[in-house]
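Every protein chain of the complex appears in place save one, which is left out.
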Amino acid sequence: MSNIPVARWWRSIATAGAGCSERLLFLARSAKRPPYTLGGYDGEVPGYTKDKQKIATRLRRIEGQVRGIQKMVEDDRYCIDVLTQVNATRAALESVALRLLADHTEHCVMDAIQSGGGTEKVRELNDAVERLVRT
Amino acid sequence: MSNIPVARWWRSIATAGAGCSERLLFLARSAKRPPYTLGGYDGEVPGYTKDKQKIATRLRRIEGQVRGIQKMVEDDRYCIDVLTQVNATRAALESVALRLLADHTEHCVMDAIQSGGGTEKVRELNDAVERLVRT
Amino acid sequence: MSNIPVARWWRSIATAGAGCSERLLFLARSAKRPPYTLGGYDGEVPGYTKDKQKIATRLRRIEGQVRGIQKMVEDDRYCIDVLTQVNATRAALESVALRLLADHTEHCVMDAIQSGGGTEKVRELNDAVERLVRT
Partner (left out) sequence: MSNIPVARWWRSIATAGAGCSERLLFLARSAKRPPYTLGGYDGEVPGYTKDKQKIATRLRRIEGQVRGIQKMVEDDRYCIDVLTQVNATRAALESVALRLLADHTEHCVMDAIQSGGGTEKVRELNDAVERLVRT
């Protein structure tokens, strides 16, 4: 390792089918970040990185919907109308879940397989699909 | 109607298989509330009235869960972990939906049938069950 | 009871908010059917009686779909295509479930409430909605 510049070694950890790995994320976090990777460094990346802003925006909207439902209940609004809003919020959360899972598959799972592994990631993905369908 | 004290007339609107009716709710709201029903009377009652506090509490907790998910995304937490929290929140919202619908059936729908009607309420209930299942 | 003609007594069992009741159904079945209730007798009726033919037709079609899926697997057809047919069959079964439940509510539950009871039926309905949503 002495032959590799720290920045390149670091990048290799952060990108080798990684960034998506809990353990590597932990490693990356516990390691001291080299201070000179100015901007060029993108660190650990979960699968949803590129959609991060979009997902954050959707979650804020969902938070607003939940607050709206609280207000409806507070105001004794009609059950069926409250239910309609609850369903709209459930659908919005389901969309976020599908987006997260799709991003995870497109990045974390694909990267892991391309790096020659991926069996564990695929098993984890299948479990996640099952929980998503059954929730 | 001149023979009935306003308070009793008002109560009769608010309880005759009612309180659960959108139109009656509207009527009740647009009518000027008699000023002497001090606190003790709260007028129109949606089906979830008795569970109102419990539902409000659950919704606050759900709002907290959604904020927690936003924080996880902000912190670049692992996709699958974020997904687990999204699923927990979806399950919590589903429970609220089921509670609202059950309360609605036990009160609004039952009251409407006992008052000799209810065909419309039953149709509306069936539509609500369908949307709940399909969301 | 000695004053009531058997046919009328029988009808009273079979229709008093009933026909929808498991226990009454059992009673009605274990009792010997009076041979002279020609045509006029409509016996125990589950909620889906009026839609019975339609539901039977749908179930036969669903059986055909399941056999079609078996054939696809037999023929090593592409996973995603098999999955599409499985989803179509799931949707068809869900529709049958919703139809059965709607008929049950419109008849068994409504009849029970109109006969002055129904608390037990409403609880059972709410449980059924919950299982339907969670399956």
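All chains are identified by letter, namely A, B and C, in their written order; residue positions are counted from 1 within each chain.
Rule of thumb we're sticking to: a residue touches a chain if its C-beta (ideal position, glycine included) is under 8 Å from a C-beta of that chain, and two chains touch if they have at least 3 such contacts.
Everything quoted here is computed from the prediction, not taken from an experiment.
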Statement: Displayed chains in contact with the omitted chain are A, C
Field: Absent chain, residues of chain C that touch it
entry: 20-22, 25, 43-49, 52, 55-56, 59-60, 62-63, 66-67, 69-70, 73-74, 76-84, 86-87, 89-91, 93-94, 96-97, 100-101, 103-104, 108, 124, 128, 131-132, 135
Residues belonging to chain A that touch the chain removed from view: 94, 97-98, 101-102, 105-106, 109-110, 113-114, 118, 122, 125-126, 129-130, 132-134
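Quick note on the criterion: only the chains that are shown with their structure count from here on.
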Query: Looking at which chains touch which, would you call it a line, ring, star, complete or other?
result: line
Message: Can you tell me which chain lies farthest from chain A, using the average of the Cα atoms as each chain's centre?
response: C
- prompt: Any idea if chain B and chain C meet via the same residues, over half in common, or different ones?
  reply: same
- line: Taking each chain's mean CA coordinate, chain A and chain B are separated, in whole Å, by 33
Centroid spacing, where centroids are CA-atom means, of chain A and chain C in whole angstrom: 44
